[in-house]
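Handing you this structure, nothing more for now.
What you see is the complex with one protein chain gone and the rest in place.
Read from first to last, the chains carry the letters A and B; within each, the first residue is number 1.
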Amino acid sequence: MSKSAMLEVKNNDPIGTLRDFFRDLLEKKVVDALLIPKKLPSGDGYCQTLIRNPELLVDVNPLAPTVPVQSARLISHLTIMDPGCKVGAVLKSCEVRAVIELVKFLQVKLDRLILIGVDCLGTYEPSGYAKMSREKGKGGSITGNLLKGAREGKIKPQDGYDLRLACQICEYPNPQNADVIIGLFGHNPQKEIYVELRDGLAGELAEKGILATTEKGSSSRDSVIERLTEERLKRRDEVFDAFRSRVKNLQDLMDALSTCIRCHNCMVACPICYCKECVFKTPTFEHKADQFLRWADRKGGVRMPTDTLLFHLIRLSHMVTSCIGCGLCDSACPNDLPVATLFRAVGQKVQGLFDYTPGRSVDEEPPVATFKEDELQGESGTN
Amino acid sequence: MAKGKKAEKSRDVLVVGAGIAGMQSALLLAEAGLQVHLVESSPAIGGYFPLLDKTFPTNSCGVCFMSPLPPAYCPIYESELHENIRLMTSSHVDGIEGEPGAFRVSVTQRPTFVDPGKCNNCVSCVEVCPVEVPREFGGGLEKRKAIYLPFPQAIPRSYVIDPATCTRCGECVKVCSPGAIDLDMAEQRHTLGVGAVILGLGFEPFKAELKGEYGFGRYDNVLSSIQYERMLSFSSPSRGMPVRRSDGRVPKKIAFLQCVGSRDPSCGQTHCSTICCMYAMKQAMITKERDPEAEIALFYMDIRPMGKDYERYYERTKGEYGIDFRRSAVSVVKQLQQTRDLLVTYVTEEGSFREEQFDLIVLSVGFTVSDEVKELAQVMGIELNEAGFCRTEEFAPTQTSRPGIYIGGTFREPRDIPETVVEGASAAAQVATLLAADGEKGVRDKVYPEEGALGEGPPRIGVFFLSRGHRLSDIFMAEELINHVQGLRDVVHGEEILVNAPSDGFDRIKLRIGEMELNRLVVAGSSLRTLRMDFGEMARGIGFNPSLIEYADLWEGCGLVHPQGFSETTHKAKVLMEVAVERARRLEPVKKGSSQISRKGLVIGGGIAGLTASLNLARQGHDVALVEREDELGGNARHTWYTLKGSDPQVFLRDLIEMVEGNPKIEIFRKAEVKHLEGSGGNYRTLISVDGQEKSLEHGAIILANGGKEIKPHEYLYGQDSRVVTQRELEGLIHSEDERIRDLKRVVMIQCVGSRDEDHPYCSRICCGHAVKNALKLKERQPEMDLFILYRDVRTYGFYEHAYSGARDKGVIFIRYDPDRKPQVISRDGDLTISTVDPVIGAKVELAADLVVLSTGIEPNDNRRLAEIVGADLNADGFFMEANPKSAPLDFVDRGKFFCGLGHSPNFIEDSIAQGEAASMRAGVLLSVGEIEQVDHVAYVNHRLCCGCGLCISVCPYGARFMDEEIWKAEVMEDVCRGCSSCVVVCRNGASQQHNFEKATVMAMVDAAVT
Partner (left out) sequence: MEEFEPRIIAFLCHWCTYTGADLAGTTRQQYPPNIRIIHMMCSGAVDTIYILKALIDGADGVLIGGCHPGDCHYQTGNYKARRRVGILKEIFHQVGFTEDRIWLRWISASEGKLFADTVTQMVEELKKMGPNPMKKLWLA
């Protein structure tokens, strides 16, 4: 069970208010280190920064509308072995879901981790953000502009810029499964920020005088989120439909993937692709010259580098059940392959086979790790 | 037989009958190092098993789990492959003399007129044979020729001629290219010196034509259950679909008639055949799966699913499958001339006559003993009981009347496969005990030369085409094929070698290995498993690591099955050879490790099962630690005073305890319990606390025998009125001649108290027998007493049926009740009244009684904690869960862990004894082998790639994978790994691999195969 609290926004500065809150968490040892988006010295963007000295919190922005790197990967580095102290991590909903997924694959341990999820206003591509900030001169207002739509759940991106496609079709604007949830939707961010706390943590925060819990007052939060989710789902289904009518047969799929250069960026960006070294980089896929020539011989010629289609299909078979839809593979692709849409559209169906929702709960076993004796009986023909 | 010559001591064993029981005995004894002669009267081994596609209650086959060292082939194949088993089919014993430890047995092997060493199964003979007769296999539904293969998977893998039908026309001789047929083959007589004999003689199905009123043999659409079983098999002519013989139509309405040749004095079959209810339900379920439209009715007297998890099976048959169970008696079946449909006339429980039409009728035939077996019994000098089955003492279930001769399986009493497996093992335990000779092993450990530095240099592959019966050029363009192979990368030699016997040609190959410096071999030719074994042995014999040999099936897998002709088969053969060479190029010499196991067994629980297991294990020559929670040994049996079959459990228990206490190999720990267990696969260290003191034990096997208990009733005024007692309490009262039972006028017993209900959804198996036992005792004391037994189904299976009919004869009145209208026990003004609804008259009956006896069920002791400590699984009812309910009923998945007794399921004392003995044998085999050799293809981990995601650990069925938490990398316990590659496949980046099945290897094979 969780408890509710309300952060009173001071000086009409929600980000500053949140900064103070995190400073408290760090100074009063609720966390011993904090992973949080911090502005780049250039001002062109944010990067996740592991902060131990509260002084460095000056230009952090927990609401930063950009995801240069999926934090779940970073958290894996921090927690796969015991970090020895409590680490807090400020994450967007997709990052929290990726963390939950990685917990199942033992890449993240929750014991010393405090997950702080923030309502996500959507994110821009890092390059877009950089351009925008140079145009505007002020990064802060980019967040501010998005924040204006939080109360109604009507988020408008900057003119001339789009939020990332993954964010446009994200059906989880608010994080779940976090120890602390920073809620923006349904509240006036100039006045108040809604906070949800896991039971034990609520006690600690109250004891340390950081934040007292209150009864959950009435607000439009739930209905705003519901409406926003519905809109996103609608958009999502449009995107899926468009993809499905584009990729109807094998030739279409190959066309869609034809510009792949097997740079493996999608794999590197993917929070779920946790292998230290992908099988496609191991000796299993090291071929000798005669092998290539044999393939070329077989079909008359062979595209180089080889195995691009195999790479994507194998990655699908490995990861699609756990794809949480952050879309960072899209952002990472140099040739604009529709990787994320492929994963999400296929994922929807495959996950549906097992009634599995990645990132929903650490107690759900990933479909690749288990089986049922009485499932999929049609797969084995008539007997 | 040469008389007068005294038989010599021998540690060989004769097993007669190669069905489930015989094969189980043979495999266990062979694995324990004894030489076994497995004699079977029919031309192929397996007994009735090859007929069964699926067995209850799993509706799968699973018989392969029976082998002592899993994973294994079907026991039929394993019996052929085992180096310590000598198969003698078409053979019978015709004389025995001597004494335990030194018998001389004469065996006559009838001629089959085909030399199995030469027959290459080419079927030419069958094509020309003019004689066609019904095939015995499957009850005569199909036809065979006079020369025939008994059934497809027959071992020996050879055609045989049936002299009774053969006309000696000689056509087959003319067409037999390997010259395997000899119509003048003579019978052979062998004299065997053996130390002990096991009879696994099995049953004969009741001849349904003896029940003329059901029309079997006269009406085409009346089948015996044996025939129907065959029809439902995927390998039947109808590919598993039930069909009517009259018109080939799929029957829509099917009736199963139970108790055909069981519980029926009119045909001299008074016993219950025990398993017909279950097999009929299985057949009904499979029918429904094949044809969901089928309407199925099952006519029965009592439904008797008493085994482990059988009651649930019954519920599924009724509920999920919608089989219509009709308690009634069928009087006659008539055929309608036009349609060949069948009209069944039957009497319902309420006594009304009904008629109903069916498309097909299946007669669930019971078990009898064949005349041949009865004759053999005479030869063997063993006594039979009234029903013609083998006479045994209740508490020595596998001991015949002649010392040194043991039995297992249905020749003792009709029983299901799990019990047959148990008895096969139990009989083996008796033999192992009898022949245990100073801890010496039967087989001499073989010594192989050191392996050379093979496999380390660049591959130099030698390809050998083994031709047996056929020449390569008979089927392929031989030269082109050999040339092609010689041109493949790393192949340095290719050659055809003619072999007539498996070991032929080995010298040539050995020579080539030396000459050509071959370090990898591809052997192309027959798929014979025996050949592969011989090849592996040859390789080891010259220090060539057998894992450097790859096999390709050019005959059975290509040349002999494709009718398309030279060009096609040659093309395919080239591809198969490329695939094999690709693998051979990548083969690495696997150095198989092995782990020594401590030759000591730990037995938990000092009741009948645990005591029996301990004593037998010790007598087989192993050290035993016996851990008992209480101060006193004996368990439940301490409160059992007599049995239904008339034995005295107290005398038996006293003797048993005395023998256990007196055995120097057994160390007994009283007031002791298990605190912790570590290790797996036959290497365990267990911490026990003995009266508060901790003690650590190292052992190679553990047997859990920690029992069960009587369920305490919560109904029928139990605990509120002292005149309501349980059967066990009544037994105590009778034994102590308590005054409460002195002048009883009327006693009412209520069955299924705490069984077959929501809390205990299983049948406790023993309570019907328990009630009949006590009823008979009471009647013996006071014959004029009124005695009522209120029951749901009377489940006095096997020969217990005789006691049931005995009780009826003595005036015990049985009244059935429905579970939704349970009897009521009312205490009114000091009087006890039982009210129940009698379905026969459809009205309420009130019975005043002096004593109400509740037939309470059995539940397992709370084993959750122990199961957790030991790493064992429990089923939904809290009983231990077996590796396979059918063929490994006493084994856990982890190779060194076993269980027996009431922790398995509710059982009579005789069953617990058999289980204790059987568990001791299963464990004893492991201990006598003394070490566990790793399998060929164990998994290994590339640390650089391992991310520690733990998927390998979660999918490993054997617990062989674990995390090294220091470095967060997954590891393999090689002694426990059985090479299934679950972990290899689940590992995304190939950190987990399997020796010689590396992903790159398989990919290269795929690549070659696609070409």
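Heads up, the rule we're going with is that contacts are C-beta pairs under 8 Å (C-beta built on N, C-alpha and C of every residue); 3 or more make two chains touch, one makes a residue touch a chain.
All figures in this text were calculated on a predicted structure; none of them were measured in a lab.
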| note | Chains in view that the hidden chain touches are A, B
| query | So which of B:Thr165, B:Ser370 or B:Ser527 would be touching the chain we can't see? | reply | B:Ser527
| field | Contact residue for the chain not shown (choose from B:Thr167, B:Ser235 or B:Asn500) | value | B:Ser235
| query | Of the listed residues B:Ile688, B:Ala701, B:Ala914 or B:Val984, which contacts the missing chain in the full complex? | reply | B:Val984
| message | Across the whole complex, list the residues on chain B that are touched by the chain not included here. | response | 50, 53-54, 58-62, 64-65, 70-74, 77, 121-123, 149, 152-153, 157, 234-235, 239, 527, 553, 555-558, 560-564, 568-569, 571-572, 575-576, 579, 883, 893, 937, 955, 957, 978-982, 984-986, 994, 997, 999, 1002-1003, 1005-1007, 1009-1010
| Residues in chain A touching the chain absent from view | 244, 247-254, 258, 279, 295, 298-303, 306-310, 313-314, 316-317, 320-321, 342, 345-346, 349-350, 353, 367-368, 370-373, 375-376, 379-381, 383
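One rule holds for everything that comes next: only the chains that are shown with their structure count from here on.
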| remark: Residue positions on chain B within touch of chain A in the complex are 234, 489, 944-951, 954-955, 963, 968, 986, 988-990, 998-1000, 1003, 1007, 1010-1011
| remark: Listed in rising order, chain A residues that touch chain B in their complex are 80-81, 105-107, 274-279, 282-284, 290-291, 294, 298, 318, 365, 368-370, 383
